[in-house]
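Structure, as structure tokens:
One chain of protein is taken out of this complex; the other chains stay put.
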Amino acid sequence: MQRLRFIHQLGFAFLVFPGAEHSRFSHVLGAMHLAGRVYDALCAKGNGLLPSGASSRERRLVRAAALLHDIGHAPFSHSAEELFAGGIDHEEMTRRLLALPDIEEAFERWGEGLATADVARLLAGGGDPKERLLAQIVSGELDVDKMDYLLRDSLFCGVRYGSFDLDRLLDTMLPIENPETGAWGIGVDEGGVHALEALVMARYYMFTQVYFNVTGKALELHLNQWLGEQGMSWAAEPEAFLEQDDVSIWSAMRRSPSVHARAIVQRDHFPVAFETREHLTREEQERFEALLPGMVQSFGAGNLLVSRSAKDPHRMRSSRVLVQRYDGSLEPMEEASHFIRHLTRIRRYRVYTPPPLRDAVAAALREQWDSGFR
Amino acid sequence: MQRLRFIHQLGFAFLVFPGAEHSRFSHVLGAMHLAGRVYDALCAKGNGLLPSGASSRERRLVRAAALLHDIGHAPFSHSAEELFAGGIDHEEMTRRLLALPDIEEAFERWGEGLATADVARLLAGGGDPKERLLAQIVSGELDVDKMDYLLRDSLFCGVRYGSFDLDRLLDTMLPIENPETGAWGIGVDEGGVHALEALVMARYYMFTQVYFNVTGKALELHLNQWLGEQGMSWAAEPEAFLEQDDVSIWSAMRRSPSVHARAIVQRDHFPVAFETREHLTREEQERFEALLPGMVQSFGAGNLLVSRSAKDPHRMRSSRVLVQRYDGSLEPMEEASHFIRHLTRIRRYRVYTPPPLRDAVAAALREQWDSGFR
Amino acid sequence: MQRLRFIHQLGFAFLVFPGAEHSRFSHVLGAMHLAGRVYDALCAKGNGLLPSGASSRERRLVRAAALLHDIGHAPFSHSAEELFAGGIDHEEMTRRLLALPDIEEAFERWGEGLATADVARLLAGGGDPKERLLAQIVSGELDVDKMDYLLRDSLFCGVRYGSFDLDRLLDTMLPIENPETGAWGIGVDEGGVHALEALVMARYYMFTQVYFNVTGKALELHLNQWLGEQGMSWAAEPEAFLEQDDVSIWSAMRRSPSVHARAIVQRDHFPVAFETREHLTREEQERFEALLPGMVQSFGAGNLLVSRSAKDPHRMRSSRVLVQRYDGSLEPMEEASHFIRHLTRIRRYRVYTPPPLRDAVAAALREQWDSGFR
Partner (left out) sequence: MQRLRFIHQLGFAFLVFPGAEHSRFSHVLGAMHLAGRVYDALCAKGNGLLPSGASSRERRLVRAAALLHDIGHAPFSHSAEELFAGGIDHEEMTRRLLALPDIEEAFERWGEGLATADVARLLAGGGDPKERLLAQIVSGELDVDKMDYLLRDSLFCGVRYGSFDLDRLLDTMLPIENPETGAWGIGVDEGGVHALEALVMARYYMFTQVYFNVTGKALELHLNQWLGEQGMSWAAEPEAFLEQDDVSIWSAMRRSPSVHARAIVQRDHFPVAFETREHLTREEQERFEALLPGMVQSFGAGNLLVSRSAKDPHRMRSSRVLVQRYDGSLEPMEEASHFIRHLTRIRRYRVYTPPPLRDAVAAALREQWDSGFR
């Protein structure tokens, strides 16, 4: 847990947005707090589905899961999150950390009946229907992870577009049983459609403006390059993993003569030579990928850092978020909302290169890319 | 001016949103303040187009125009704004009030060279190119009227969706010369696209949720009915007009035995029997209008109060708001913004009726309306 | 209740602070909301003293009392609150209004067991010890009336000094049994001392800057003069009282040729000729009162409007607000707080007079007042 104090919530974003110096530790505290609030909101409208009371087992469980959901995060958060040794991922690391004796022991002393296995099961999606509902509080379309990071990151970055009306959203949330599948999910009543739209748009803006920021992406690419050069990866073994955080990696980069470490430590990163529009179609994406091998041949792999930013603005369709009309009828969120239907997937390429090659790379890419439209 | 203290900014909305008790007086003070801030923002980036300094003639003029732009407003603001005697409108009344000796005299004493004719000319759109730019500060797609009423009304109504990042918008505003027409207009630089999108969406939400609120519209219809019954209209003669405000009309309604006055004073309005979707097409609109004569024949004109809410979310196209890219190139706002292109015109009908007729009216309308879709 | 929509929360303050157009109706809604929040806060820490649950009888009772505590308010709120006919006061009028058949009936239909007599008893201080605790939520040193009006009035007046950290205060409130008297009261734990200090100082500032504003006091004096002239008072009979609100009085003042009505309606009030410091001692107060008969003789009673503003910044001593230290020990708030001990009673005189007499009145008062200090 305390290790998260030394992992920047937004990787290198603090070098672009000076306020973004907050850690993943503050995020998980916020997520835990919101998990209690969402639980209470669902409980109040659940007709006995969830037991009330500040210390009910279900409420403590969902708060514990929110607190612990990010302990497996690698240094610099999402910046290089695929570099785990042994082919494991972030979720697997969380499971391994939960199984450490220290954590087991902490649960035994203060868990009042909760065990790490309960948390692990919830983080994996939950067992029975009630747990599957609780699991959505921590991970789903309307989860506390998203609610906290949007409000927190927009506050710390000093941008207004990441905010939404949290109180209104909480007031209008309710558990809804999907009549087709019989599964319980988190939905909103009709009065909450606008608040939920605002959350989706806040997320859209945060991805396009902050999380996929052109400079931040450059620094992430350099980090990945540097780790590759050093033959480094995130330890698969939990004790060793706990030693790795932003402080340890930053210290190592300071000592390293590598061009990629200098790029980060001195903020002297490769400039962007080319970037596509924000919403490539799948065909355009394929066409761009097809250009890259030729570019690598011309300029050398080490001289082309390629960023592939991609994100769905929401998954309302697959996650079946339902809206309960004032007359009691149900409607999928993507039908209730005009805006949400029209948001398209973010898909953008950027190519960074050393300054001397910039013009040549830019010209080559522009020519080949534009020729596809003739 | 002081009369505006006794005209609710949002008509009867205070009976729906308890905080909405603010007057048009506070709105025009706010608009005046923002006019100075917008002036300063345009001035700072105008390369000498506008003279700087807190007391420049242009700045004082645009502030005076913002302060006075609403003096011709009828009681309850927009609730019954078409009921002027003599076929005049709100703008004509403003002109007549500006010509009153008291106002002329005030300008002579404190205007330091400004005359009411200058204000009237600016409110009419301005004379030379510079004045036409100044006129857009008071009335245009990016005017201080809109900026103030969105922030003010959402604050007083207690809704979050009417807010936007004013400071960011001001920072990114600049005067842009339209290369096709040669006219100066207010535009934004590339960094302001999101702030301007947020303003447009704020306006969209405020119209659908607050200004076109189902109960507020009922009360407005009753006001119009009552004024018709009484043979009342807003005086065309300025001195008489100044006697008419919310206090005088409300006092008269309290004394009136009319069902429509009772509906307002006792908050015992007709319920809504039928409402359409929010975005009718033009064909649907025509079809709905075609149904109404038959309904009137069946139920009686006095028993059917019909509300026709309609609003364009923006007029970016016709008003040619331009975005200046970081490379200096220009692009129309509706091309720069995905969201703005997809917003469609609000067009919704609602039919209110006395309680005993509600079910019958609802059934009749539903049947005829739905049959059109078979 | 609905009548309160037409009574300005701050009397004539909207003529000084343009945003202060809010009504007492919005205040009582806010007080009701806060009553629920304070109830929940006390309940959570009361070890079973108060029953939990959103619909417990006690919670509904305290919310109803907060909603209804101001129904007996005269037009323009505190501006002329002593002018009740028949020697009754505001509290007595509230009792009479509660006894109206309409209200009785409303409680029978929706009260779920609550009766108007319960509300009246709570507003009178409560019966058993638990009720006496509940009564303090509505009226006491830490009551929801104060909490709401400070936050609301400072928001609407646009002044920052009336705000305090409501959430922190609620988090630190708890029911404390006074070991000397055995009575339950509302106290704070040690961590809440600063939040409570901030509330007391917010109140102090609001009184000195807003509620005792020099222009607002002038308008109040004119109102009292005008009502006296007209032989008007607030009806002692509840049905007649309900007809009296700001709209009816304002309409009457508009039609009145009296100099006092013109002073208000045209905002052409008497200027202040003399004002004392903000914190007169009791001796100074007596000395000032002793000067007044001579002044009246010289200038005529009708030409001297005298405002006597007086307020204790708090009554921590008499109301025995206790602080619970982290070690469980108790301490009176006025000992725990350095600031609170040093706040002195506000006591200030102002004399207003017609413009032609201003200099003479000012000179006469200054001479006599200053001579007292030689």
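Some points to look at:
The chains carry the letters A, B and C, assigned in the order they are written, with residues numbered from 1 in each.
Quick note on the criterion: a residue touches a chain if its C-beta (ideal position, glycine included) is under 8 Å from a C-beta of that chain, and two chains touch if they have at least 3 such contacts.
For clarity, every value in this text was computed on a predicted model and none was experimentally measured.
Contacts of the undisplayed chain with the visible chains, over the whole complex, involve A, C.
Of the candidate positions A:S251, A:T281 or A:S298, contact with the unshown chain belongs to A:S251.
Considering C:S56, C:N178, C:Q209 or C:Q368, the position touching the chain not shown turns out to be C:Q209 (whole complex). Only one residue in the set C:H194, C:R267, C:R287 or C:R358 touches the chain that does not appear here, and it is C:H194. From the options B:M1, B:V16 or B:A44, the residue with contact to the unseen chain in the full assembly is B:A44. Seen across the whole complex, the unshown chain contacts chain A at 2, 5, 14-15, 18-19, 21-23, 25-26, 29, 247-248, 250-251, 254, 267. Although one chain is not shown, part of chain C still touches it, namely residues 160-161, 164-165, 168, 194-195, 198, 201, 205, 209, 279, 338-339, 342, 344.
The rule we apply is simple: only the chains that are shown with their structure count from here on.
On a Cα centroid basis, the chain most remote from chain B in this structure is A. Interface note: chain B and chain C, two copies of one sequence, contact each other through mostly matching residue numbers (shared numbers exceed half of all numbers used). Chain A and chain C have Cα centroids lying 50 Å from one another. The distance from the centre of chain A to the centre of chain B, with each centre set as the mean of the Cα atoms, comes to 41 Å.
Between the Cα centres of chain B and chain C there is a gap of 37 Å.
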